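The complex is shown incomplete by one protein chain, all other protein chains being positioned as in the whole.
Presenting chain A:
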Amino acid sequence: MSAVSSTGWLYGAIQKRRNRGLGGLYLVVAAFLVLYAVLFPGILSVGGFSKFTQNWFPLALVTMAQALLMLNGGITLAIGPLVSLGAVIAATTMEGVFGVPGGFVAVALAGLAIGAVTGVIVAHLRLPAIIVTLAGSFIITGVALILLPRPGGFIPDWLSNGLAGHTPVAFLLLVVILLGWKAFLATPLGLGIYAAGDNPVGAFRSGVPVERAKVVAFALSGLLAALAGLFVAAQTGSGDPIIGTPFTLNSIAAAVLGGVGFLGGKGTMRGAICGSLLLSVMINVMFFLGFPPVAQYVAQGLIIVGAVAVPELLGAWRARR
């Protein structure tokens, strides 16, 4: 009887467990959001909220792209170049015959294809992801510069206004993408990405297609990063072949802030998203408090080290008691 009455119980219970250990992060994010609202009450209006989420949106996407690979036991250094390439492709294709839809398709396909090729190299040739993506980042940067040597290109105004105007479209898109991730994680392949990250041999012996999971993870990661580039192009109204550069390290920083581990299988996407929100709010708050840019970098670094160290120290302290 209990099995029948508790249909759906298991999924909910597992989801609830995944919040474990994230309580502190939720609190810190909430505190920063309150501080932000106090400093800049405009965020509470529709326009202010829209602007705020538009600043956060590309970072959220690239953090997902990074966390996806870190959960699978990998990492990518090609996030920034992929964002740049996405922006460049968007800005060069949207005035073509196929217009805006053609641009979207071109960006998405480029992201998926580059990600998949990287994944095949890492999974089937068994090369370290950090080296392959480092090499990839140079190649992708080169291609972006060939396509568009200097900032320019064309993005229709209506698209810029739609995505990055005074409506919270970006936020709604993020919600849709997160729902998509939740659905993906409820598929055998989605969980397989986790399992292959933590214990690849065990997952393989359990019948998880470990290599396919890795290729899919890289392809999805590439897609998310390229789409972030398209959004950045819409935001700025043009393509810029090096605009994505800071995203590589910021995506790692945000994922780490969100508790995603470097060794695979440890952490949650909800944590990573919170990490990206925290990083985004932190940068904004420091800006409004008038920190000079150099001090912002130093503070950002200290906060990230602290975010990793504090849970470790707390754990050690608890174990000691």
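The working rule: a residue touches a chain if its C-beta (ideal position, glycine included) is under 8 Å from a C-beta of that chain, and two chains touch if they have at least 3 such contacts; residues count from 1.
By definition in this document, contacts and distances are computed from a predicted model.
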| item | value |
| --- | --- |
| Name under which UniProt lists the unshown chain, selected from "Xanthine dehydrogenase family protein subunit M", "Cytochrome C biogenesis protein", "Acyl carrier protein" or "Ribose transport system ATP-binding protein" | "Ribose transport system ATP-binding protein" |
| Omitted-chain contact residue, chosen from A:P188, A:G301 or A:G315 | A:P188 |
| Per the touch definition above, residue among A:F40, A:F154, A:F171 or A:F204 touching the missing chain | A:F204 |
| In chain A, positions touching the absent partner | 3, 6-11, 13-14, 16-17, 183, 186-188, 191-192, 194-195, 198-199, 201-209, 265-267, 320 |
